[in-house]
Each structure stands twice: as structure tokens, then as C-alpha cells.
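Coming up: chain A.
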Amino acid sequence: MAMCGIIGVMDRKRRTMDGSGIRQALSMMNERGSGEGAGYVAYGVYPDYRDCYALHVFFDNIRENKIIVDAALEQWGTIEHDEAIPTYDQPNLRSVHTPWRYFFKPDPSLAPASTSPEDDIVSALVMRINTARRGALIFSSGKNVGVFKAGGWPEDVADFYRIEDYEGYTWLAHNRYPTNTPGWWGGAHPFNLLGWSVVHNGEITSYGTNRRYIESLGYICTMYTDTEVVAYLIDLLVRRHDLDLDLAVRALAPPFWEEIDRMPEAKQEWNRALRLTYAPAMMNGPFAIVAADADTMVGFTDRSKLRPMVVGECADRLYISSEEAAIRAMEPKVESITMPAAGEPVIGRVAP
Partner candidate 1 sequence: MAKQVAIDGNGVHYTPLNQQIRKAVADGADEIVISNVLGQRFIGDGLRGNITIHIHGVPGGDLAIFMSGPTIIVHGNAEHAPGNTMDAGKVVIHGNAGDAVAHSMRGGKVFVRGDIGYRGGIHMKQYEDRCPILVIGGTAQAYLGEYMAGGLLLVLGLHGPIKTREIGSGIHGGEIIIRGDVDDACLATGATKVPLTDEDRARIAPVIREFAGDFGLDPEPLINVEYTRIIPASARPFVGKYTWE
Partner candidate 2 sequence: MTIGSLPPRYRISIDPVRCMECERCIENCSYGVFRRDGERILVNSRNCTACHRCIACCPRDAISLEEQPCDYRSHPLWTREAREAIYNQARTGKIILAGMGNALDYPIIFDRLVLDACQVTNPSLDPLREPIELRTHIGKKPAKLDLRRRENGDVELLTPIAPNLRVETPIMIGHMSYGAISLNAQVAMARAAKEAGTFMGTGEGGLHSAIYPYQDRMIVQVASGRFGVNIDYLERGAAIEIKIGQGAKPGIGGHLPGEKVCEEVSRTRMIPQGSDAISPAPHHDIYSIEDLAQLVRALKEATEWKKPVFVKIAAVHNASAIAAGIARSPADAVVIDGFRGGTGAAPRVFRDHVGIPIEAAVASVDAKLRDQGIRNEISVIASGGIRGSADVAKAIALGADAVYIGTAALVAMGCRVCGNCYRGLCPWGIATQRPDLVERLNPDVASEQVANLIHAWTLELAELLGAAGINSIESLRGNRDRLRGYMLDESLMQVLDVRQVGA
């Protein structure tokens, strides 16, 4: 990724917003994109299936490829419902895939050794189906969350899915200027695995290290682009290693040794341990990232702050974006605008 524009918004009281606002905000940053990819993720979009994993799939060909996914899912649980994701032809968007959604309940008794059997089954299915490359790509796999993305300009992608028809309390969106995999829908942001979704601006120069690390722990990178590892790293650190989100972010964008050397002894000790243990998870190069799960939204930049990030607050709403203008497009009455320090996470949590 090179330029790209990102924006995230969260309502801490879980009051939902439809997609028109973020559509508007994202299109404010069209200078940052190239019309080759855009995407949205919304939390709270499937209240009727809140207990099911919502699997969004790009099929190359419904007739040939769908039976494989059906079979795999039925082997590991129950498909409560599935349907085509409604789409609406756009003159400037060439539809190369058929987006589909499954509402899936894994059978926990099939992964008895696991402490989180349902998550493990779903994440393994995602990895397996995506690596098989049989014309099916699962690009969204959390509960009550949905990723909507495609190759095209933000407005066209939004209109393709009629994003304004969806209601979510947390939204992330991304406007892409690709350098790695232009045009490929799978390469568009947001990237999602289970609960976590990520949008990213920048290029991760440590990608080769990060990818090899995460793949050695059972994840498989299938999207040909660097952002994917961020979703997996967050899943690893937060879900599997049980680190607090701010500590996970600190592992990804740690303080410089010089700063650590100046810390008081005890703090030095755990910061050093964090850098040693998670050295291959550390992300290098310029980046601004906004990630979210059902309860949290976090924004952070690389430790040298080579990409922009602006934070806005307005009543219960937290905004994180590449540009202030995008925030103001969504919320003209924004109360405060700040710029967080490098490597320091901005974390918002919804009320329980």
C-alpha cells in the first residue's frame, strides 16, 4: 500500500449509524486513492444472527466454487442461513466476484482440545479455504460484523453494496491506492479475521518477517498484501496471548531502546521482555492503522510517525482518520481534534 485514506468511527453507546456518513467521509479522501479498491466494515449489522459467524465470501463462480465451501462448513457445524449479498451494478465497477454470506454455527465438540473451539474452527476454516484457492475467498468471519469491499472508487463500492442500508455502531473504511495487488478484490481493505478488522495506510517494510512469524504460528497469509498480517498479529496477541490491547499495540510499535533505557527499572524490564518476545511481530515502515472488534476501536501509527493520523471526538463518538476533513465531513460539529503521538494507541471502548 502506498497512500490510501482510512477512517474509523465508533459510537460508545452502541447507537448505530447507517453507512451514508462514512461513505461521504471516505470520498473526501479520494485524492488518496486510485479508484482500484475501497471497503467498509460495520459492527452490529447482523442483529438477527448475532450468535452466528457471518462469513462473507467472494466466489469466482457460484456453480463451481460454492459446493466446496458448503461442504467444508457442513463438516464443521451448521449453516443457519446463506444468501447472496445484495449488490447493485455500477457503471464504473466491474463485478468480478459474487459476494455471498453465510451465517454459520461451528460445532464446538469438534475441537475438544481448544479453549476457544468455535473461534479456532472458524479461523482454521478461513485459512484452509483461502489457501486452497478454489475460487472462494472468505474475507469476513466475525459475529455480527460484515466487511463490504471491492475494486473501485469508494462511492461506487458503497453504492454497489448500498452501504447506506446497513446499520452499525462501529465503522471502518478504506480508500485504496494499491501498489502490490491492484484491482484484486481480496487485496482491498478492511481485512478481517473473526472479531478483528483492520484498515491500514502505509507500507510495512517488515512484512517478510511478520508474515513468516505469524505463519509459523498457524496463520496463513493469502491476500498478497501486507495489511493482512496486522489482523492476524492482533488476533495472536489479543486473543491467543491474552495481552491487553494497549500492550499488544506496544508490541507491534514498541518504544526505541533509548527510551526503554531511560525508563524506571521495573518498566524497563517488561518493555525489554516485550521487545525480545515479540521482535518478529514488531511492525516497521510507515503506517497508520485503525483496527476494531465488537467492543473496541484502536488507532496507532509507526513509532516514527511517518503516516498521518487525526483523532476527533464528538459526544459519544470517536473518530480516527488520515485527514481531519474526513471527520468533519461526517461530523461537522466535532468537539475536539487531536494528533496522537507516534506509537501511542488511541483506544475507544463501547459501553458494556
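Just so it is clear, a residue touches a chain if its C-beta (ideal position, glycine included) is under 8 Å from a C-beta of that chain, and two chains touch if they have at least 3 such contacts; residues count from 1.
These made the cut because all candidates are chains of the complex that A comes from, given by their letters.
Predicted, not measured: the structure shown is a model, and the values here were computed from it.
Q: Given the complex, what touches chain A, 1 or 2?
A: Answer for chain A among the listed options: 2.
Q: Can you name the residues of chain A that touch candidate 2 in the complex?
A: 1-2, 179, 202-203, 205-209, 211-213, 215-218, 240-244, 247, 256-258, 266-267, 269-270, 272-280, 282-286, 303-304, 306
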